[in-house]
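With one protein chain withheld, the remaining protein chains of the complex are depicted in position.
Chains here go by letter, A and B, matching the order in which they are written, and residues are numbered from 1 within each.
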Amino acid sequence: MFGQKGLELIKELNRTPDVLPPFNDDVIRQVLEEMNALFEQNRMDLDKEKDANYAGVHVRHASLERNRRCLLAYLYNRINKIRQMRWEFGSIIPPEIKYNMCEPEVQWFNNYNKILATYMRGIGNKHGLNLTLDRQPPKELYIEVRCLEDYGEYEMDNGDVVTLRKGNMYLLPRGPCEQLIRQGILQHITD
Amino acid sequence: MNSAETEFIAEKELVSIVPNFNYEVIYLISGDIGPFRAGLPVKVPIWLAMSLKRRQKCRIVPPRWMNVEDLEEVKKQELNERFFTKMPSEHYMVEAHLLLSVAADDIPRCEQIRTILKDIWDIRMSKLRSSVDQIIKTNAIHARLDHLTLMEINSIRPLLPHALDQLFRLQNGRGPSQASGSQAFTQ
């Protein structure tokens, strides 16, 4: 049955909706090979102008369309996940995840980063506004946090540098911390 | 919209406080606040009241409706009416939640108030649930529910609008197909 390999890609994405699996070069190559074979056979059949196999052309054409849909959906859904990562992880993706992305996807992410940064810089009459902060309405200026991992030196907006060590608690301004909390490096403590 | 955002909107409501410090008028985009004179009541937004209270710079005056007698009256009315009655404040639940958490010592009989409010909330939620049930059962094209507060409306988001979207999708169906136009969508 045609289209099985294409379906494999879709099933792979559907199986793990919250994780980006490694880019499946192999299966994609197999799908493209199948598509080429189908296309060639169709071309030969139509060259012969043998009306008897009009049905066969339909079958192969439907399979080509199906394979194309699977490939495009695979790429599109991966790109969507990568875009979401910009808002979750920030502008730098952890190396383990980057390993699962193919080169064009990494380039896409960098371009998206650039576009987003340019857009954010231009908000408010060139004053700039970081849209990725304050995903939730802020409650107070300073928050208490506990450091979950050794992070090292971290520079605040006002120039102060604080060394973040695992296990220590800090009272820090909300803005700079938010990104680190989302990345799981700091933990927000509420009484 | 989630609870945090509803809370944010509700925090703009004004509440009366009695500061223990002096300060001149604060000019904000949303309006002017103050001047602050120690011992004299002044109206400020809830977010500011909470911040000041936490720093022990004021005493919060409970809103006019936040007392046991008035709330008992509201609860009785809510029980008797089939539909929703008008609440004493558009954000009664959020205001109560915030003020009771920060200024429990300024509000008399706060535990009782908490209980009555929870009862009112439960009554209204169950009315809401049966209304939603009715809406789905009777194929209503539109429904009108008066006097619902934002927090209560939020409790059925996003489930109800999404569910009705799916119902609408199934209702329209895919329709009879046109010969080749829809082929791309079935492969």
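Note that in this section a contact is a pair of C-beta atoms (placed from the backbone, for glycine too) under 8 Å apart; a residue touches a chain by one contact, two chains touch by 3 or more.
Methods note: contacts and distances are computed from a predicted model.
> Hey, which one's the missing chain according to UniProt: "Translation initiation factor eIF2B subunit alpha", "DNA replication complex GINS protein PSF3", "SKP1-like protein" or "S-phase kinase-associated protein 1"?
UniProt lists the chain that is not shown as "DNA replication complex GINS protein PSF3".
> One chain is left out of this view; which of B:R37, B:K75 or B:H97 touches it in the full complex?
From the options B:R37, B:K75 or B:H97, the contact with the absent chain belongs to B:H97.
> Taking the full complex into account, find the residue in A:D25, A:D47, A:E96 or A:E153 that is in contact with the omitted chain.
A:E96
> If the hidden chain were put back, which of A:L7, A:C102, A:M120 or A:V162 would touch it?
A:L7
> What is the set of chain B residues that contact the non-displayed chain in the whole complex?
2-5, 7, 97-98, 101, 129, 132-133, 136-137, 139, 154-155, 157-163, 165-167, 169-171, 173-177, 179-180, 182-187
> If you put the missing chain back, which residues of chain A would it touch?
Looking at chain A, the ones touching the missing chain are residues 1-3, 7, 10-11, 13-14, 18-19, 41, 50, 52-56, 58-60, 62-63, 66, 69-70, 72-73, 76-77, 84-85, 88-89, 94, 96-97, 135-137, 139-140, 143, 178, 181-184, 187-188, 190.
Definition applied: only the chains that are shown with their structure count from here on.
> Counting in whole Å, what is the centre-to-centre distance of chain A and chain B, each centre being its mean C-alpha position?
The separation of the two C-alpha centroids amounts to 36 Å.
> Show which residues of chain B lie in contact with chain A when the two form their complex.
Listed in rising order, the residues are 4-5, 7-8, 51, 183-184, 187.
> Would you tell me which residues of chain A are touching chain B in their complex?
That would be residues 62, 65-66, 68-69, 136-137, 140 of chain A.
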